[in-house]
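Only a single protein chain was left out; the remaining protein chains are all shown in position.
What follows is subunit A.
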Amino acid sequence: MELRLDIPEREKFIKMKGKHHKKEFICNTDSVAGSVSQRACVYSGARVVLNPIEDAVHLVHGPIGCASYTWDIRGSLSSGSELFRNSFSSDLKESDVIFGGEEKLSKCIDEIYEKYKPKLIFVYSTCIAGVIGDDIKAVCKESSKKYNIYVVPVESSGFVGNKAAGYKAACNSLLDLIKEFPVLKKEPLSINYMGDFNLAGEAWIIKGYLNQMGLKVNTIFTGDSNFESLKKATASSLNIVQCAGSMTYLAKKFEETFDIPYMKVSFLGIEDTSNSLRKIAAFFNDKDVMLKTEKLIEEKTKMAKPIIEKYKRYLKGKKAAIFVGGGFKAISLIKQFRELGIDVVVIGTQNGQKDEYEKIEEIADYGTVILDDANPSELEKFMVEKGADILAGGVKERFLSYKMGIAFIDHNHDRKHPLSGYEGAINFAEEVYTTACSPVWKYVKDGVNKCV
């Protein structure tokens, strides 16, 4: 099969397992103009990472759109404050663009302090704040001093890279903040959980497992976290990273700065979850922890396996396509689909890294199409050519999938049920079953839209 793409420049972002083993493949670079990339911007990357910090104010310094489109954007759950679910904007207007927006930003912070007295405010830079050259750092510094709170700038001007650059900007802001706190004495059996945003309670599920294993979770970055919990992060002995795309950088910085080692984990699917829990237990090398871990794995597997087997009967032999944000997540999804007897035939990510794509190619079946920064037209082409029955992707991909008569799994910020851990594995299987085996497809596969 030839690639035959409408946009020749896109060919180097795509390869096929087996067929194109030695072909040039690039990723993690600028999107091709006009290709209808599904990617977002630097600001978006930063916002999604920091947004779950629940007692913080998230203030966007820019025109209104940036705040409108990201208001309450993630279904992150909170056990405390709900302040993070508001979207604050300095709402820059034409005159601010001409004369500068620093004064307005400063006033915004005054008003927010007056109303909410928060301990922590994140101020996000946007394209426009960057281009007009507002000194956000200076404004933040001054306001911090004025109110004796933490006003933290986030360097997330939209045009300085892609979403991954935003993850990094967010991690830098977190690090800057944490460096201001006193460094705590290490607690032996304690852990920070990085890269879980507590969508539909996912971080709670994993925290529950870790507690059952006899480990203490100090800080989650950033699901269900708050100002006080961030202060405890330096006391941990280990960082585990679930969403590798957004948080590996922070974990590395923690290792450098606070001498806390890290490991990548995945809690998607039974196999990855069990492996990850064992890996964590092995790190602590504590007999009691290991025993408890094995007990947990046994109990949970016993609970989840039969349910998943039940769904597998209906799903075996179906073909799936994956298009998600990060490469690590894609890798987990491949395994998770396999647990259900489903082959993955197309795999793409928005922001996957080189090593992740290598891993994807290693574990993918022969003939699987692998693509970086795919656009709707390529997804359509390859899903048709490869005969995909199901697509796992984000909100924008959902409607393409449906219009093509293909079942769809919501692997996005919006989902209302957890996909992590054993409970999540059951939900995943149930969701795949729900969409792939729905009676509606009977009416669209043949004889489309004809009454007689």
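Points worth noting:
By definition in this document, a contact is a pair of C-beta atoms (placed from the backbone, for glycine too) under 8 Å apart; a residue touches a chain by one contact, two chains touch by 3 or more; residues count from 1.
By definition in this document, contacts and distances are computed from a predicted model.
From the set "Nitrogenase molybdenum-iron protein NifN", "Cytochrome c oxidase subunit 1", "Chemotaxis protein methyltransferase" or "Stage V sporulation protein AC", the protein name that UniProt assigns to the chain left out of the figure is "Nitrogenase molybdenum-iron protein NifN".
Checked against the full complex, the one of A:Val97, A:Met263 or A:Ile307 touching the unshown chain is A:Val97.
By the touch criterion stated above, the residues of subunit A touching the omitted chain are 6-7, 9, 30-44, 59, 62-71, 86-94, 96-97, 104, 107-108, 111-112, 127-128, 131-132, 158-163, 375-377, 380, 395-396, 398-400, 402-405, 444, 448-449.
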